[in-house]
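Here the complex is missing a single protein chain, while all its other protein chains stay put.
Take a look at subunit A:
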Amino acid sequence: MSAPTTTATAPPGAARPVRRRRGPFAKSLNRRYVITAYLFLLPAFAFFGLMFYLPIANMVSSSFRTGAQADVYAGMDNYTRAFEDAAVRNSFTVTVIFGVATTIGAIVIGLTLALLLNQKLRGRVVFRAALLVPYLTSVAIVGLLWRNILDPQLGILNRLLSDLGLPTQTWLNTHPLATVIGVTLWMTVGYTMVLFLAGLQGIPEEYYEAATVDGAGPWQRFWRITLPLLAPTTLFVSVMAVINGLQAFGQAYIITGGGPAGRTDLYIFHVFNVAFTSRDFGYASALSFLLFLVIVIFTVVQLRVGRRGEVQY
């Protein structure tokens, strides 16, 4: 076992020059403290091993199996089947559209709201709270509430539209995916707004003053100062939004049931049905693993590209 984090491997009591090192335990790699550390970590080892690493190993292993108990070895069958499965392909496309649209929406709307709230306005705290309130709701509430509001017969939205003289819609039939995306944004933009607000407050006021003195207009200041200096926040928001968007489930389960005709068949909803309706754990495991790979690749690429775009002034 190597001890990369320490330099003190001398036997206890061996004479050596006194050196100042960091940490209260630096005088020696005292065996007692090492034992204490491991004892304190024991529950964590057990937990993360049994509840994270073991399940992943089990999932990968059952993705190569088939049968009701996922106990018959099937080689790559589940994976080849996934690539030929039209329903999976549809579900994947739907989910990517959903993930990209909710990400772009979260950035554009969240940033706009943050910019507005970053001015000296009365009642900022009240506005912030009001914008954040939907984020506190469970997806169960969001789903049920909007199903009611959007209902073509008894929903309040169509009544509002017709009172205003606007055409009514059967939202979930004509534009199901766009509607579900809108509902999701309703729930999440407050969260993004708070993140952007924190990012904006980290930009020193002097930069704007200097730019104004140099004759930069508001538009120029936004493109040349705000946006580049917000890049780390934007990167974080986009990574989180993509990750969350690709694994959305409740919206499909509660609002649309994946329909009409699979147009809102979000990937995890599809996997859920393969696993718990068709009871095909092997295939469902393979499908989960594929999405997991996609998310990991997406995240790595986003971080690579995003980091390259960062600037320092």
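Please note the rule applied: a residue touches a chain if its C-beta (ideal position, glycine included) is under 8 Å from a C-beta of that chain, and two chains touch if they have at least 3 such contacts; residues count from 1.
Quick note on the criterion: contacts and distances are computed from a predicted model.
Here one chain is missing from view; checked against "FdrA family protein", "Radical SAM-linked protein", "Branched-chain amino acid transport ATP-binding protein LivG" or "Carbohydrate ABC transporter permease", UniProt names that protein "Carbohydrate ABC transporter permease".
For the chain missing from the display, the contacting residue among A:Thr80, A:Thr93, A:Ser138 or A:Ser278 is A:Ser138, taking the whole complex into account. Checked against the hidden chain, the listed residues A:Ala129, A:Leu166 or A:Leu227 yield one contact partner: A:Ala129. Residues of subunit A that touch the chain left out of view are 1-6, 22-26, 29, 33-34, 36-38, 40-41, 43-44, 47-48, 51-56, 58-59, 62, 70, 113, 116-121, 125, 127-134, 136-141, 143-146, 148-149, 153-156, 159, 186, 190-191, 194-195, 198-199, 201, 205, 208, 218, 233, 236, 240, 243, 247, 249-250, 253-254, 268, 271-272, 275-276, 281, 284-285, 288-289, 291-292, 295-296, 299.
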